Every structure is written in C-alpha cells, then in structure tokens.
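These notes concern the structure reproduced below.
The complex is shown incomplete by one protein chain, all other protein chains being positioned as in the whole.
And now, chain A:
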Amino acid sequence: MVKRPTTEATEVRRRRRGVSLGALVVVLLLAGAVSLAVGARALSPAEVWHGLFTASGSDQRLTEITLIVRTVRVPRTVLAIVAGVALGVGGALIQGYTRNPIADTGLLGVNSGASFAVVSVIILFGLGNPYQYVWFAFLGAGIAGVIVFGLASLGRGAGNPLTLALTGQGVTVFLAAMTIAVALSDKASLNALRFWNAGSVSGVGFGVIWPLTGFVVVGLVLAALTLPAINLLNLGDDVARGLGVNLTLSRAVGIAAITLLAGATTAACGPIAFLGLMVAHVARYLIGPDYRWLVPCAGLLGALVLLVCDIVGRVVTRPGELQAGIVVALVGAPFFAALVWRGKFKTI
C-alpha cells in the first residue's frame, strides 16, 4: 500500500518543486544574458546594454553593435528559448500520452513530415532559402500529425498509447523513405536536407519567430488544459474513464498541442532530436511524476539546454559555428547517459 503523505511531507515537496522551478527560471535568465554577449564578436555587458536600449547614434562602432545585438543575438536567443520550451513540453506530453520512455517529439511524424515538405518544395519550386520553406515545413508537420492521429483514432480501439506510437512510427518510416528518395535524386534537395537535419536556432528573423511563437503559445495553452487529465490517463484508461476523463477529447487536445509545439519548432529550427526525450526524463527525476509540475519543469529545462547548447556551439568551433541540434546530442547525451548509468531514472 502507498502511504498517504503527511501534510508536512506534502509541504516539503511543494516547496522543493517551487525552488526547483524558481532556480531554473533564474539560470535561464542568466543564460539568456550570456547568449546576448557571446558569439563570433564577443560583447561586454555595457555594449549589450547599449545595443538593446539605445537608439542608433552617429558612432560607427556602436551602430554596428546595435545591429549585431538586435538582428542576430536577440532573435536567436528568443528562438532558442521558445523552441526549447516547446520541445521540452512536447517531449513530456508525448511520453505522458504514449506511456513510453523512448517517445520523442518526432514520434508523431512531425519531423519527417516537415523534412519531406522541405525536400518536396525544393524539388518542385526550386526554393533555396530557409525563409521560403519555413511555412511549408510547418504545413508538412501539421499534415503528418493529423494523418497519424486520424489513422490511430479510426475504429473502436481508438487512440490507445501503443497504437498511437506505432502508427506514428509507421508514418515516420514511410515519410523518411520518401524524403531520402527525393534527396538522392536531386542534389539541391540533398544539400538543403543535410543543413536542415542538423537543427539550428540561427538564421531566421523575427518575421518568422513571432508567428511561430504564436503557434507555440496556443500549443502551451492546450497543453496546460490537458495536464490534470494526463495524470489520470497514466492510471490506465479504465480508471481514467471512471474518474470522469473524456479520453478521446483529452487525447485529441494533447496531440494537437504536441503537433503545434513540435511542428512550429521543427519548421523554424529543423528537427532537433533527443532534447524533448532527455529533458522529460530529467524533469521527472527532479520534480516527480506529477505532470502538472513535470511539464513546466521540462519546458524550462528544454529552454535552458537548447540555449546553453547554442552558446556552446558558437564558442567551440570559432570562427565557425556548430549547430545547436548537434551540440544537444554531443554534449547532452553523454551527460544524460551518466545520469542513467548512476541509476537515477524510474520508468514511466
């Protein structure tokens, strides 16, 4: 039997959760500040301040700094935070909905749908600039997500976690094959695909970032609505139904949220694998299995990890840059493996 926690223990746990989330927010703000200063051209805090808040003056050097801060550093910092939150929340949600510890944000076909859309529009319309195919990628991700959910919800055994995960996997497999088939027959597509696949938070401006942030916000609101239901869903379908959860509705809302979050991020950054999976596990370890706390924690962790990885990527291969998606796996994965090896994780 599970012992009912005393009020004091509950109080301690609540405080610990609050402290964890608060600490994450503080560290995230610090990382954001560092992110504005670090890069091919290192800036001092005073210069960053100037760049952010002073209108461009007559001084050539200061105008240049303003330009760097406002058009390069701020957009990529904002994007890293937005994308990181989206991937973290998406990763926690997908693991909650499929009850599978290796579910990642790409599971519902979102990443492969976006990739297929990218290579398709390149070969069909000859688009060469990431600016031009962001919206196609978003569309592809959305269509793939809808197809997976639609196929998994047909019939009476609808939407059970295993069917959902495997349907996602089947559609992903198919779309990935189509993507490679197109890329192998067309050099321009292959060239775009390899950069796209790396996953990066640089190179898109606010023209893309604001609309995508809008989609992410909608996704986050939907996610927030379903949080209490996920806890109940994890008790098993029958128990959840008995406790008054509308299974179909809460799954549909949750999957719409995941598709929006992952789709918007993938469209702007390319597929960043592993991040969502990793932070969902770390968040579960830090804060416990209650999804109302786990999901926000995973979101903050996701933002922090992606931002730090982007900063690291700017520093390690100067004067070039290493894409954030690559750094996430190169740095994050060994760290994560070490945590796993020390036996820190429980199954879902």
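The rule is short, and it goes like this: a residue touches a chain if its C-beta (ideal position, glycine included) is under 8 Å from a C-beta of that chain, and two chains touch if they have at least 3 such contacts; residues count from 1.
Basically, contacts and distances are computed from a predicted model.
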TODO: Choose one: "BMP family ABC transporter substrate-binding protein", "Cytochrome c oxidase subunit I", "Iron complex transport system permease protein" or "ANTAR domain-containing protein". The correct choice is the protein name in UniProt for the chain not shown.
DONE: "Iron complex transport system permease protein"
Task: Contacting the left-out chain in the complete assembly, out of A:Ala183, A:Leu261 or A:Cys297 - done: A:Ala183
Task: Contacting the left-out chain in the complete assembly, out of A:Leu166, A:Val221, A:Leu235 or A:Leu249 - done: A:Leu166
Task: Residue touching the undisplayed chain, where the options are A:Arg41, A:Arg194 or A:Arg318 - done: A:Arg194
Open item on the list: Just to verify: which one of A:Ala23, A:Ala40 or A:Leu154 makes contact with the chain not shown?
Closed with: A:Leu154
Task: Positions on chain A contacted by the hidden chain, ascending - done: 100-103, 107, 151-152, 154-158, 162-163, 165-167, 169-174, 176-178, 180-181, 183-185, 187, 190-191, 194-195, 197-198, 273-274, 277-278, 281, 322-323, 325-330, 332-334, 336-337, 340-341, 343, 345, 347
